[in-house]
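Here the structure comes first, spelled out in structure tokens, and everything after it is commentary.
With one protein chain held back, the other chains of the complex are shown just where they sit.
Right, chain A next:
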Amino acid sequence: MPQPAAAGPAREHRPAGDRVIETRGLTKAYRGGQLAVDGLDLAVPRGSVFGFLGPNGSGKTTTIRMLMGLIEPTAGSARVLGQPMPGAGRRVLPKVGALIEGPALYGFLSGRDNLWRFDAADPTADPRTRAERVGRAVERVGLAAAAGKKARAYSLGMKQRLGLAAALLQPRELLVLDEPTNGLDPQGMREIRALVRELAADGTTVFLSSHLLDEIEQVCTHAAVMARGRLITQGTVADLSATVLGSRGLGRLTVTTPDTADAVRVLKEQGVTDLEVTEDRVTGELPSEPSPQGHQNPATSPDSPLSSDSPLSPDSLELADLNAALVHAGVRVRAFGTERASLEDVFVHLTGEGFDVAG
């Protein structure tokens, strides 16, 4: 077998083998002419759980369709598992499990027969082990009791689970899941998250599109954000939050106190800026330059700017000083801490506040 790295031009970052999905200037204009995906450069590292975010109509499903060879890109190229798509679909797709734009089933077949049908369409699937693999997949998604029921009679969540089972019929190197928890109950969502973690632990790369940000935040190691067909940013989830927070570092300081006026005065003295008062809460920007006093701890943790809970962080020493100053000045403090930026903040920051779908 030729090495995948030898096939393509030299990569500036890492060898292509490290990337499970890699696109170059991937572009799609549907017949209307408007660009649904515009010059997308996506890089999904092997072994990651990759969250693919974007508002409605931002081109997530379109990208997934191109990656799966269902539609032809207007321009640019895509490589999946190191091979060009859609050209190498016959070699690549058996190693990819996919859930695209929700499940689609044969209503007149039972859940189990649906899986038989999809498995029969896979040229690499062994018919001798089919019954066993179908049984295992059905159990894995918690549908064993309903597998004999006609799919027409399935609820949305049951259909979604069956669609997932179809993606899990064979061991996969890559799972592409387009909004996998759509329609699931909270238990179902939790099970899917557990399933995703379990699969990732087995070495499967999971590419996951979703609007549910805390879901992405909970399971994903990496994320990319799309808006209007363009890639806004991609990277590790921690980096993404940090980038958006930027100089804010830990995020906003929040003090809950009945003595808001005093608190504002003390905090201002301590160098906190942009102070705002809402009812009994005072929020403000921490100084980007750590204040000189009480900051002699060199044990900076370089990896995660999000670990504001860590007592070893130098900033928390400073926070403690701030708190002490408040208390010292007679401010009664009910609650004290920093609000870390959630992925939702990142998302809204990057894609804009507007609710309307881009035309």
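Quick note on the criterion: a residue touches a chain if its C-beta (ideal position, glycine included) is under 8 Å from a C-beta of that chain, and two chains touch if they have at least 3 such contacts; residues count from 1.
Going forward, contacts and distances are computed from a predicted model.
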Chain not present in the shown complex, as UniProt names it (candidates "FAD-dependent oxidoreductase", "ABC transporter permease", "acetyl-CoA carboxytransferase" or "Nitric oxide reductase subunit B"): "ABC transporter permease"
Per the touch definition above, residue among A:52, A:116, A:207 or A:347 touching the missing chain: A:116
Which residue of A:49, A:78 or A:166 touches the chain not shown here: A:166
Residue, one of A:35, A:53, A:78 or A:105, that touches the chain absent here: A:105
Residue among A:49, A:93, A:195 or A:213 that touches the chain left out of view: A:93
Residues of chain A in contact with the chain not shown: 1, 30, 65, 68-72, 81-82, 89-91, 93-96, 98, 100-102, 104-109, 116-127, 166, 173
